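The other protein chains are all here in position, but one chain of the complex has been omitted.
The letters A, B, C, D and E name the chains in turn, as written, and every chain counts its residues from 1.
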Amino acid sequence: MATEKYQKGIVKIKELTSSTDENPTGFMDIGEGFKDIAPDLSQYVVEFAFGDIYSRPGLDNKQKVLTTITSLVTQGKPQIGMHIKTGLSVGLTPEEIVGCIIHLIPYVGFPSVLNALKVTQEVFNELGVKVTPSEG
Amino acid sequence: MATEKYQKGIVKIKELTSSTDENPTGFMDIGEGFKDIAPDLSQYVVEFAFGDIYSRPGLDNKQKVLTTITSLVTQGKPQIGMHIKTGLSVGLTPEEIVGCIIHLIPYVGFPSVLNALKVTQEVFNELGVKVTPSEG
Amino acid sequence: MATEKYQKGIVKIKELTSSTDENPTGFMDIGEGFKDIAPDLSQYVVEFAFGDIYSRPGLDNKQKVLTTITSLVTQGKPQIGMHIKTGLSVGLTPEEIVGCIIHLIPYVGFPSVLNALKVTQEVFNELGVKVTPSEG
Amino acid sequence: MATEKYQKGIVKIKELTSSTDENPTGFMDIGEGFKDIAPDLSQYVVEFAFGDIYSRPGLDNKQKVLTTITSLVTQGKPQIGMHIKTGLSVGLTPEEIVGCIIHLIPYVGFPSVLNALKVTQEVFNELGVKVTPSEG
Amino acid sequence: MATEKYQKGIVKIKELTSSTDENPTGFMDIGEGFKDIAPDLSQYVVEFAFGDIYSRPGLDNKQKVLTTITSLVTQGKPQIGMHIKTGLSVGLTPEEIVGCIIHLIPYVGFPSVLNALKVTQEVFNELGVKVTPSEG
Partner (left out) sequence: MATEKYQKGIVKIKELTSSTDENPTGFMDIGEGFKDIAPDLSQYVVEFAFGDIYSRPGLDNKQKVLTTITSLVTQGKPQIGMHIKTGLSVGLTPEEIVGCIIHLIPYVGFPSVLNALKVTQEVFNELGVKVTPSEG
């Protein structure tokens, strides 16, 4: 019953999360937890967000996740943590992830950036990721 | 009287805008137009935004401008046009710029994206930039 | 000492929350908890928000609460939970409440919607409300 | 080459805009103006926004458009004018549209509401729509 | 037919705008332009915003207008121009108005501040107001 676009979306999620066939959506929240109140939601997430948009050419995966993280930091959304994991999975370095958030100071101000770094730090600690200090 | 950090900021702006020594800040608005009401403003823009933040390691110039554009699209700010020019100047392809904006649909919705594409289209038309259609 | 408009506001809140004379404001937070720092606040809530605006003709109660929920989801405010209760109280079905939130995906993106559905699910669970799956 | 979901989306747009077979998308902006830079955009608008989301059960058309208008007023987006036209097309009365915007004052403040009423007034004037004063 | 609170609001507006009895609301937009679609709107503006909130003790007029300007700059609302006029009318100096906007850079970023300074400059030019450069 899964559409072709749904299959395409699942393939993309596997690629983004380096997940296995047993748990194809990996750590990505596709809205499965809302089956009781919105059973159609995960279909929109998989088909549209991943089957259509993330599968689109134009940007590579690292650029796509950097764009996602930037928008979530700008909006102050809690989903930033999950997408930092995706960023690491597709090959963004910890320095690039932190660099992207620090780069936003002149565009969103310090409070949004400090709140985002808190989440980043928690995810890095959870995964044992270290940032290599640069010679600024 | 210009500080070392100011000089560093100007060098970075020249790099970002491919500008000449005659007009070192190129098309970048550093707040010079507000000398009558806020004469210190351009110093903050040049020293902090460009001397500190844009000069920071961690991201390359293309990533920095992509991050800037994404935040401005998310916020609906008119400065997006100027930073699309910067993007083209540092080597982002038109496809990457459009790709970044389209990628934001699942994160900000259609209206913000349509408004940003309108500005993008105007800048591309002004500069004679063409987008090569992809084989989606 | 209560003004006529205050009385009108309380009558409206009773209608919206199906509350009793013993507890006329029911589950509606009218700012009573801030009597120590802003003793006049609940007067503004009751007189203006409920005596003026919610008492205005033009929309029926179901439309008014749907409008309230939509604005709170768009802004990501925690008050959404309380207003979902109001929605159920004035006769919005669980399907209409979820339908309104899902409808916002193209206008605010997935993260805001997922965050709102989490609150919705908690309220529905607390009240034992079930959503009837539709034949999409 | 149009997918089944695209056809479903076009049917929905025709229903929402009371448009004809000659001009099936009527006054609805589906992103056709961006064919030069984002040729795939209108497909996302039609398939996802209209084929998936607007075609979803749960809310009737009047509720869907009221939800759309509310979110756009809350965000201050210029698309509100187009969706006021859609609202009138699906049977929302001018009083309901104005009622929805005025209802938002306690949730977004006066400036956003005044800006939205300006657009509303322009659309009503363009279409010759009159608001019947109520006996508040 | 005007309520006591409406009268109180008009008195406050006269005080804020230094207006005359012939034109008591002066340059303040109280929503009179929407009599055709929302005849009750100006009552809410005058009674609630000015009769209740602006008439509240706690802050002096200069602090109230500074707070208003700050919120509008943070939100990017066009009403900032009108409230800069109010600020000058209640005795805020041009340096305080510009100082407030520049102070927001670390909290909202440069683009919002640059956009607000543009409006400020236009109002200052219109009124022939000069900023005295400080010895930073």
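The working rule: a contact is a pair of C-beta atoms (placed from the backbone, for glycine too) under 8 Å apart; a residue touches a chain by one contact, two chains touch by 3 or more.
This structure is a prediction, so every number in the text was calculated from the model and none was measured.
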item: Among shown chains, those touching the left-out chain; value: A, B, C, D, E
item: Residue touching the undisplayed chain, where the options are E:Gln7, E:Asn23 or E:Thr67; value: E:Thr67
item: Sole residue of E:Met28, E:Leu41 or E:Ile102 that reaches the chain not shown, by the stated touch rule; value: E:Ile102
item: Contact with the hidden chain (one of C:Lys62, C:Lys77 or C:Lys118); value: C:Lys77
item: Touch residues of subunit E, complete complex, unshown partner; value: 48-49, 53-54, 56-59, 63-64, 66-68, 70-75, 95-96, 98-100, 102-108, 134-136
item: Hidden partner chain, residues of subunit C it touches; value: 29, 31, 33-34, 36-41, 44-45, 49, 72, 75-79
item: Where the unshown chain meets subunit D, residue by residue; value: 104-111
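Note that in this section only the chains that are shown with their structure count from here on.
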item: Other chains in touch with both subunit B and subunit D; value: A, C, E
item: Closest chain to global C-alpha mean, per-chain Cα centroids; value: D
item: Option reproducing the contacts of B-D, where over half of them reappear, out of A-D, C-E or D-E; value: D-E
item: Rigid-body rotation angle, subunit E and subunit D, from Cα fit (steps of 5°); value: 120
item: Distance from the mean Cα position of subunit E to that of subunit B, given in whole angstrom; value: 32
item: Junction residues of subunit E, two or more chains touched; value: 40, 44, 76, 105, 110-111
item: Topology of the chain contact graph, where touching chains are joined (line, ring, star, complete, other); value: complete
